[in-house]
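With one protein chain withheld, the remaining protein chains of the complex are depicted in position.
A and B are the chain letters, set down in written order, and residue numbers restart from 1 in every chain.
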Amino acid sequence: MKNHEGIQLQHIHKTYASNQVHACDDISLSLELGLKHIIVGENGAGKSTIMKILSGDIRPDSGKIFYRGAPVSLTHPEDALNLGIGMIHQVLHFFPELTVREHLILGMKDLKPLKKIDSESIDAHIAQICKTYNISFSPDEKVEHLDAVSRQLTALLALISRNVEVFILDEPPQEVLMIAQRLNEEGKTIIVITHNINDAISFGDEVTVLRGGTLQGSYETSTITREFLANRIMGDHDSQMLLSGGKKRLSHQSDSRDLIGNPLVILEHVSGGDLDSQDQVEDISLEVGQGETLAVVGIRDNGLKALESLVAGYKQSTYRQTSGRIRILGKRARESSYDEVGYIPSERLSTGGAVSMSVIENLIMPWRRDRALFRSSRIPIYSSKRLNKVAKDVIRDFSIKGSTQDSLLSLSGGNIQKLITARALHHEPQVLICADISWGLDIKTREALFNAIEVLKSRGMAVLFFTSEVNTAIDEADRIAILRRGRLVSIIKNTEKVTAQSIGEMML
Amino acid sequence: MSRLLHSLYLIVLFIVIIFTILLLISPEPVMAFEDFVTGPFSNIYNTGNLFAIAAILIICGTGVSISFQAGLFNLGGEAQIYSSALVGTLVGLALPEGSGFFGILVVIIISMITGAAIATISGFLRYRYHIHELISSFLLSGGLLSLTDFLISNTFRDSKSFLQTTSKLPESFYLPSILPPSNLTITILIACTVACILWFWLYKMAGGYEMRVFGLNKDFAEFGNISSRRYTILPLMINGACFGLAGALMILSTQHAAIVGFSAGYGWNGIVIALIAANNPIMTIPAAFLLAWVETGTRTAMAGSSVSLEMSEVIRGMILLMITLRFFKNRRSRS
Partner (left out) sequence: MIQSLMIYSLPIFLAALGGYLTDKAGILNIAIEGLILCGAFITFIFIYFLDSIFIAVIMAAVLTGLLSAGFAGLTMRFKGNIFITGLAMNLLIPGVITLISKRVFLTGGVLQITSTIVTTETLVLGFLFLSCMIYLISIYLLKNTQAGLLVRATGLNRRALEVRGGNPSRVQVLTFLFSGFMCGLSGAMLTLTVHAYVPNISSGKGWLALAAIYLGNQKATGLIYAVLFFAIAEVLANLAQGTFDLPSSLFVGFPYLVTFIGLIIRGMIDRTRRS
């Protein structure tokens, strides 16, 4: 028991009541203080769950937690924070209307309710931390006006000012990792959750691998190779896929044509977006031809989401087109029918479906008034037999784990994404608009989704793909359009010369 | 199986609550309890009245279920019943005396249109000006209630009657009776039909599907091009029409004239029924019988002991609290 004074999790079990998934199955972990720990695993391996348990956000069904040798009870994030354990979530929770300063106050340990807020001393405090870690903030800035990375930094700032000893970071961006490195040098413990095995090996001291809710082992990074790690994460069979990624497709795309096929999607000088935020685009012109994938890469809240919404014609009350022309199959956004244009939105659980409704009900949404679903073509009453048949076909074709009557919520994230993709592709549309569909998914599911898209693409479907993941764009696209602060920097052919780094430099 | 246990548990808890209340307020709780439970079924008159009350409650509950499923709160039921019943009665009085079936139909339709129109105003305001329908429907209802009171007791008052009431409708407007001498008419059949039709629309047809999606997830509804205007206004319109129907049926089957305050409480009871039935139109039928039983049970118990009418109010509130607080659900997941 060399880690007697560190963090120990013993026999942690957790089953989610909502979908009966065993997220943690008898996990026991020892984490030595003062080190950089990496938790890796596929989607649904239980990485976030075990760390949410450690940060008091989720209560385990059974198991014990020791901190510095003493048993602790963590029933609320407050408990963990009081011990000095803080977590920054992958999906940030923040108050858009409040300022950086107010966020910091809300994160403070001893709130004195009736005390007047002392802006000056807090600002001085912020300035001091910013100076130490070389970041810049205006305390009066509202957090809704910050970009995604700065928001992460605000959350980190709050933890630092609370004198947190153990930092848990769920899929942090590079900027946060850099500060984490500094914090570690000061003796703080860092726990990073990531998909990325390169990060894992280059950053961490110790790597812990989870698979399917069980512990696969902990290793010192100096003693292992990427291949070994991939093998532990995926199991023997699939590890090659993780190492090669989607890159295998690049070779047959190297003959990328100069001229695109018959253009199906045409954008001419399009401007607009959410006029109350940074999420806007200006003067965007591009074309997507038959049988090709154009990936638009950019930062989500910096024009990417706006462009997606404008092209899909979604949320027109928020995202307004101020000028320019959008034509899809010669029609305006949103005027095409479900068998002409398929849309896979970026928010899988809000825009993508109704969680309490069944698989069938979520599936038929776009073609709910299609006569093929009714008992007879004259009476608009649903035929259960026909509905069931459609749903069963889709479940079989996409090997979705779940039954037709299950609620969407009882499916895992990957299966939900499969369902949403299947819905968009079911009527073999000529154009597919899709956004970040692989976000947070494991390699196997990702491959399944892109293979399904590939089949229709080979029959002439044009794909407009919005993503913030440069690597996914390189793996899947024929051409890549790079968006920077709402403007199109350039559109390049995706040849072997294109690297993530070169695109990343153009984006930022 | 667990479902059966669940309902059994609910019934036991329900009985315990009633008994506890009786214990507190009645000198002879056992006798009062017996009156309460068996009273409604002791004679045809009481049983028929129970059915008659249930019929109106089914229609009100079904209507509220529809607006709840669309995520809309209609707190204006009181006036939607009351005012549309008055309008229906006035139209009925204006028709020739022997209008018979045709006259009944006209009264019903006019009342439904009036109820729908009142509720639609709140839907329109919600869609167009983002005014919360919960507040606007309540305020409009508050205004209309006193206006209706005024019209009945002044403008349209039957000067020959001691009551504050309009003139009576001629007998050709009476709905056929089922269990004389009780108040029960064919309303119970109409009510069950309405509940079934709306259930069918909700779960088996595209319009109902769209409305449920709209109620559950606005983003998903927008993704699927579901009109937010239609499903902010239509559910309230249906809800209002149901209340109008309830008002008309009360006039045509029991009251035969608009009397001041005759429908008080049914708007709120509609909400209670919808909540007990988890917004499922078919389930409003048992829920309505439960509440009608509490109501008639209280009345029969009242005759025999010192139980007062407020008891049904208290029981109703308790049922509502129990159902929403999900005492049962928690227990089930623990076991």
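Operating definition for what follows: a residue touches a chain if its C-beta (ideal position, glycine included) is under 8 Å from a C-beta of that chain, and two chains touch if they have at least 3 such contacts.
Model, not experiment: these values are computed from the prediction.
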Write down which of B:E28, B:D219 or B:E313 is the residue touching the left-out chain. B:E313
Have a look at A:I117, A:A372, A:V455 or A:A500 and name the one touching the chain we're not showing. A:I117
If the hidden chain were put back, which of A:L54, A:M87 or A:A424 would touch it? A:M87
Out of B:F33, B:F51 or B:F138, only one touches the absent chain, namely B:F138
Going by the contact rule already stated, which one of A:E5, A:D57, A:E175 or A:D274 would touch the omitted chain in the full complex? A:D57
Chain not shown, touching residues in chain A: 57, 76-78, 80-82, 87, 89, 93-98, 102-103, 105-107, 109, 111-117, 158
Spell out, residue by residue, where the missing chain touches chain B. 21, 24-25, 73, 125, 128-132, 135-136, 138-147, 149-150, 153-154, 268, 271-272, 275, 308, 310-311, 313-314, 316-318, 320-321, 324-327, 330
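In this text, only the chains that are shown with their structure count from here on.
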Distance from chain B to chain A - Cα centre to Cα centre, in angstrom: 47
In their shared complex, at which residues does chain B touch chain A? 200, 204-206, 209-210, 212-213, 216-217, 219-220, 222-225, 333
As the complex stands, chain A meets chain B at residues 17, 314-315, 334, 343, 345, 347, 350-357, 361, 365-366, 368-369, 380-382
